[in-house]
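With one protein chain held back, the other chains of the complex are shown just where they sit.
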Amino acid sequence: MTVLKTAVASFSVLLAACAGHDKAASQAPAVPSLEDVRAVSPALARNTESLLLGEVWKRPGLSPRDRSLVTVAVLIARNQTVEMAYHFNLALDNGVTPAELSETINHLAFYSGWGSATGTILIAKDVFARRHIGAEQLAPVSPSLLPIDQASEQVRTAYVDRVVGPVSPGLVHYTSAALFHDLWLRPGLAPRDRSLITVSALIATGQVAQLGAHLNRAMDNGLTQAQASEMLTQLAFYAGWPNVFTAVPVVSDVFAARQKAASNTLQ
Amino acid sequence: MTVLKTAVASFSVLLAACAGHDKAASQAPAVPSLEDVRAVSPALARNTESLLLGEVWKRPGLSPRDRSLVTVAVLIARNQTVEMAYHFNLALDNGVTPAELSETINHLAFYSGWGSATGTILIAKDVFARRHIGAEQLAPVSPSLLPIDQASEQVRTAYVDRVVGPVSPGLVHYTSAALFHDLWLRPGLAPRDRSLITVSALIATGQVAQLGAHLNRAMDNGLTQAQASEMLTQLAFYAGWPNVFTAVPVVSDVFAARQKAASNTLQ
Partner (left out) sequence: MTVLKTAVASFSVLLAACAGHDKAASQAPAVPSLEDVRAVSPALARNTESLLLGEVWKRPGLSPRDRSLVTVAVLIARNQTVEMAYHFNLALDNGVTPAELSETINHLAFYSGWGSATGTILIAKDVFARRHIGAEQLAPVSPSLLPIDQASEQVRTAYVDRVVGPVSPGLVHYTSAALFHDLWLRPGLAPRDRSLITVSALIATGQVAQLGAHLNRAMDNGLTQAQASEMLTQLAFYAGWPNVFTAVPVVSDVFAARQKAASNTLQ
């Protein structure tokens, strides 16, 4: 019986050891706690807790829901998987619906690349499962699409036909078929929110060349100048200061051009 | 015996639990299935299955093998590890040889940075092991090198000596010693394929400043304009639309300059 007792005792140790892998069983990367951060950089833990979560996230000018959309877009665009589970949960707590989060991932597949979207799947699946979010709460595959804005679509296709047409007919085709005649018209995420995550993803990856057009579209879609301004503050922390400083001249030009156009219209 | 029976019963549970970690034992990140994608975004699953794999990958103009080289280059350049096992396997299925995949990783160590190459190792090792690909199928360490093109090399060194020489002699040295007098001459991957993955990696990371020179080299090395055009379609999905739109003006200029030069030559 001594051998058996030892065997059973070893069992407990073994079970405990294997239980320690339950986290890994979710196939999502481990999320560091604030205590983990403190063990590496007490200042970073303080900055995370007091400055970022305790102050920046609570500033007026941009709702916690919008801050979550901005932050989630940065993490997806840059494949920063470690913070994803935390921020997917925070987004859902802040009023982003499961359908909107689902559609955010689908949207950024096209705007950040397929691998950025695929990199979120096992993490988002785990978050959804723990919150008992089922298929019926997700954005459907083929919903009725929003009506297209014919005027702005004419301007867009004329530009793309002229600039991209001679270079890549395939790119012209899918820009219409997959993006502007489908993705942007899906009702699961409002055009204004699609613009917000697109602009955030562009700034997070330093893609200023496409920023002006998308910020204009964002403001056409309802993003206010005050919100865009505060979006930059949020992005400074999540995309890093230099990416936001690089974006500032473009944002400044868009603001100025729209103010000038508005004052001309008012006269 | 009751205790023993319980012990043995627990064994089975335990074995099953530990067996669940076999995947983790490969040290490669878990690859989400299409069902996993569907649990997060049914639309993304549909887009992956019907639009991307079912349609884009089957377009004429660029072979499945070339599409695999383009896609693998994007994943490596951007450290998108989650899709790597899938696309390394697909590349091998599409006719990329183990030696070519091995050499692609070696090439991108220099063009995307060492960490991008190192990030592929445990995944590629696992893919090779499962397919019983041994050392004899890999690109050798020191093969006979391809002959160097003295004329284009003279132009290159004159430029680098003039522009980089006063700034960083070390950079000048290794650009010749490690890159153009070694890496590009290794026969394990054809110059045209090295150019294809280099251009893809540049576009995937928004590095347009180096794109013109490398696209010209790619076309000198045999990449046709039709292939380059369709490469942009493939890249739109894997590198994201904005990166490709940012590349379009550079690609357009290269196409135009080469057409003009060709028509001048013909006269």
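Every chain is named by a letter (A and B) in the order it is written, and numbering of its residues begins at 1.
Everything that follows uses one rule, which is that contacts are C-beta pairs under 8 Å (C-beta built on N, C-alpha and C of every residue); 3 or more make two chains touch, one makes a residue touch a chain.
This one's a predicted model, so the numbers in the text were calculated from it and none came from an experiment.
Peer 1: For the chain not shown, which residue from A:Ala30, A:Ile148 or A:Ala261 touches it across the whole complex?
Peer 2: Only one of A:Ala30, A:Ile148 or A:Ala261 touches the chain omitted from view, namely A:Ala30.
Peer 1: Among B:Ala43, B:Leu92 or B:Ala124, which residue is in contact with the omitted chain in the full complex?
Peer 2: For the chain that is not drawn, the touching residue is B:Ala124.
Peer 1: With respect to the chain omitted from the figure, which of B:Thr48, B:Ser68, B:Ser112 or B:Ser200 is a touching residue?
Peer 2: Of the candidates B:Thr48, B:Ser68, B:Ser112 or B:Ser200, B:Ser112 is in touch with the missing chain.
Peer 1: For the chain that got dropped from the picture, name the residues of chain A it touches.
Peer 2: Interface with the chain not displayed, on the chain A side: 3-4, 7, 10, 14, 17-18, 20-21, 23-24, 30, 32, 36-44, 46-48, 51-52, 56, 59, 61, 74-75, 78-83, 204, 206, 208, 229-230, 232-233, 236-246, 248-249, 251-252, 255.
Peer 1: For the chain that got dropped from the picture, name the residues of chain B it touches.
Peer 2: Interface residues of chain B facing the absent chain: 4, 7-8, 11, 14-15, 18, 21, 24-25, 27, 79, 102-103, 105-106, 109-122, 124-125, 128-129, 135, 138-142, 163-164, 166-171, 173-175, 178-179, 186, 188, 201-202, 205-207, 209-210.
Throughout what follows, only the chains that are shown with their structure count from here on.
Peer 1: Would you kindly tell me how far, in whole Å, the mean C-alpha position of chain B lies from that of chain A?
Peer 2: 25
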